[in-house]
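And then chain A:
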Amino acid sequence: MDKYEIVFAGNGGQGLIVAGILAGHAATRQGLYAAQTQSYGISARGGYCRAEVVLSDNEIIYPQTVAPDIVIALSEKALDRFSGQLKDDARLIYDSDCIKCDCGDPHVIGYGLTSLTQNCCGSLQSLNICALGVLLACKEIVPVPVMQDTIVDFFKGKNKEKNLEIFRKGFDLVRHSN
Partner candidate 1 sequence: MERKMVFMQGNEAVAEGAIYAGARFYAGYPITPSSEIAEICSQRLLEVGGIYMQMEDELASMAAITGASLAGKKSLTATSGPGFSLMQENLGMAQAAEVPCVVVDVQRSGPSTGLATKPAQADIMQARWGRHGDQAIIALAPATVQECFELTVKAFSLSERFRTPVVLMPDEIIGHLRESVLLPAPGELEVVERKRYTGDPKAYLPFKPEDDDIAPMADYGSRYVFHITSSMHGYEGYSQNDPDNAAWKIGHLSDKIYNSLDEIIETREFFTEEMELLVITSGSTVRAAHEAVRQARSGGMKAGLLQLITLWPFADSKISELAAGVKSILVPEMNLGQMVHEVRRIVGAEMPVHSLAKSSGQGIEPQEILTKIREVY
Partner candidate 2 sequence: MAVYSAEHYLNRKRLPHLWCAGCGSGIVLGSLTRAMAALGLDREKVVTVTGIGCWGKADDYLNTNAFHGTHGRALSFATGIKAANPELTVIALMGDGDGATIGGNHLIHSARRNIGVTAIVVNNMNYGMTGGQYSATTPHGCITSTSKYGNPEREMDLCALVAVAGANYVGRSTAYHVTQLDSLIKNAISHKGFSFVEVISPCPTHFGRRNKFGVSVGMMKCLKERGLNKAKFGMLAEEEKDKYILLGKLVDRDEPDFNEQYETIRTRVFGSEQGLKG
């Protein structure tokens, strides 16, 4: 992998930064170089929030994303920021449960991530793990078991079954739609 840029964008409190951190941990575990940055306002909850991850086989010179390869948008504002701004082969995945989009761009695809997470976990706490499943389905930045191990280790085994289940469901939702 020469360079791969990922953006998780949405609202503060959705766990997007944790999703970015998990992607970075998994990539490092796999022997890749990873860099993760974020931008957010002063409130921990609500408000626009973005986690960026850059992955590469080589040392990363500039650690922030310049032209994302994939954007996972979990809020209307997040979608607005990126739709029409992306390079040709980039993908934009959005949560169709809470965002409406009729742009007709084949690279912009919506999935019902909120309902999937709510039905699977009974809360939206693990929406970020669902987003990671979506990411892996679109681009296997690391082998699936490496990501699964990373998730389990990061939460020190807490909610292990729930996390692995929603990760798998997010992954399958995208894979089976393709």
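Here is the rule we go by: contacts are C-beta pairs under 8 Å (C-beta built on N, C-alpha and C of every residue); 3 or more make two chains touch, one makes a residue touch a chain; residues count from 1.
On how the list was made: all candidates are chains of the complex that A comes from, given by their letters.
Small disclaimer: the values here were computed from a predicted structure and weren't measured.
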| item | value |
| --- | --- |
| Chain touching chain A (counting every copy) in this complex, out of 1 or 2 | 1 |
| Footprint of candidate 1 on chain A - complex, ascending | 20-21, 24-25, 27-29, 31-38, 42, 60-64, 66 |
